[in-house]
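Note that this complex is displayed minus one protein chain, with the remaining chains in position.
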Amino acid sequence: MDSVILKTAVRFLLPLLLLASIFLFLRGHNEPGGGFVGGLVAGGAIALYAITRSAAAARQLVRASPRLLIGSGLLLALGSGLAPLFFGRPFLTALWTTTTTAVLGELHIGTPLLFDLGVYCVVTGVTLAFVFTLLEE
Amino acid sequence: MDIVLAITVGGLYAAGIFMMLRRNVVKLLIGLGLLSHAANLLIFTAGRLVRGRVAVIPAGETQPLTIVADPLPQALILTAIVISFAVLAFTLVLIYRTIQTLGTDDLDQLRATDT
Partner (left out) sequence: MFLWLWAILIAAGLAPGVNRVVGSRGGWGLALVPAGVFACLLKQWASIVNQQDVSAYVDWVPTLNLAMSLRLDGLSLLFGLLVTGIGALVLVYAGAYLKVDDRLGRLWAMLLLFMAAMLGVVLADNVLTLFIFWELTSITSYLLIGFNSDRPESQASALQALLVTGGGGLVLLPGLILLGLAGQSLELSDLLSSGDHIRQHSLYVPMLLLILVGAFTKSAQFPFHFWLPNAMAAPTPISAYLHSATMVKAGIYLIARLHPILGGTAEWFWMIAPVGTITMVVGAVLAIRATDLKQILAYATISVLGTLTMLLGIGTEATLTAALAVLVAHAFYKGGLFMVAGAIDHAVHQRDIRQLGGLRSAMPATFVASCLAGTSMVGVLPTFGFIAKETWYEAAGDLPDISFLAASVLCNIGLVAAAGLVCIKPFFGSRTNATQQAHEGSLALWGPPTALGVTGLALGLAPTRISELLAAGSRAIAGRVVPVKLALWHGVNVTLLLSLLTLAGGAVLYWQRHRLKVVFAADGRLIRYGPSTVYDWLLKSVNQLARGQTAILQNGYLRFYLLTMVGLTVFSVWMALKGELQSHLKPMPFDFHSHEVLLACLILVAAITAVRATTWLLAVGALGVVGYSVAAVFVLFGAPDLAMTQFVIETLTVILFVMAFSRLPDFRRLSSVRTRGRDALVAVVAGGTITVLLLFAMTVRSSYPISDYYVTHSVPEAHGRNVVNVILVDFRALDTLGEITVLSVAAIGVYSLLMLRPPSQADKVIHSANGKADSLQDNSPAAQHDAAADHPPESGGV
């Protein structure tokens, strides 16, 4: 797919899409969004880049290989589930802590966010793995 | 609207099953795609259908102010969408490799396990 228009479009779209993906992920707990859709948007954006340039170029852009993303995502999700065990709680019980910051006011931070980050990484990794292997084949 | 969606789901199921009964493996794949859409829509319709009320609780509240859409089937479908995407991708590659290796897209010629 060697099209100049697409190439140029993707160059502008890519940062926007990646930003959107992070935005979707971060607001996911309170507004529509979350790890799944965030990860898919990120994966899709990089996929577009890979199709217009090459898989090698995309790999260089991401740096982390899909395998690393999938593995670390799974470990993150599993780790967030194992953490409560150290506090004598059942597997996957959510742990929360509340902090107050100057900009955002009161914030709840807890293991479900880590879990969602794990989902984000796995979904991105899996999407990239599909696209890269098909392109490099 | 329930009846219309129920008929749509039935139609999607019929199309998916018909495609999966074909001998051509690519049609089988299209059928699989149709079937997963049908299943997602089935679960969605079987829940509580509410127009436009997202299952998000307004800021500062602990309960929704009005009746909202059923979040449970949505959570189920969300995972189902992603899973069926992965399954579809896997099947796609499997079929792609089968055609590439064996040079046929006819399921009837793929009956033996040792080729």
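Order as written gives the chain letters A and B; numbering starts at 1 within each chain.
Here, a contact is a pair of C-beta atoms (placed from the backbone, for glycine too) under 8 Å apart; a residue touches a chain by one contact, two chains touch by 3 or more.
Fair warning: this is a prediction, and the values are worked out from it, not measured in the lab.
The omitted chain makes contact with chain A at the following residues, 24, 28-37, 40-41, 43-44, 47, 51, 66, 70, 73-74, 77-78, 81, 91-92, 94, 96, 108, 110, 112-113, 115-116, 118-119, 122-123, 125-127, 129-131, 133-137. In the full complex, chain B contacts the hidden chain through residues 1-15, 17-24, 26-28, 30, 33-34, 37-38, 40-42, 44-59, 61-64, 68-72, 74-75, 77-79, 81-83, 85-90, 92-94, 96-97, 99, 101, 105-108, 111-112, 115.
Following the convention adopted for this analysis, only the chains that are shown with their structure count from here on.
Centre-to-centre separation between chain A and chain B, using Cα means, comes to 23 Å. Chain A contributes residues 30-32, 36, 40, 123, 126, 130, 133-134 to its touches with chain B in the complex.
Of all residues in chain B, those touching chain A in their complex are 54, 56, 59, 78-79, 82, 86, 89, 93.
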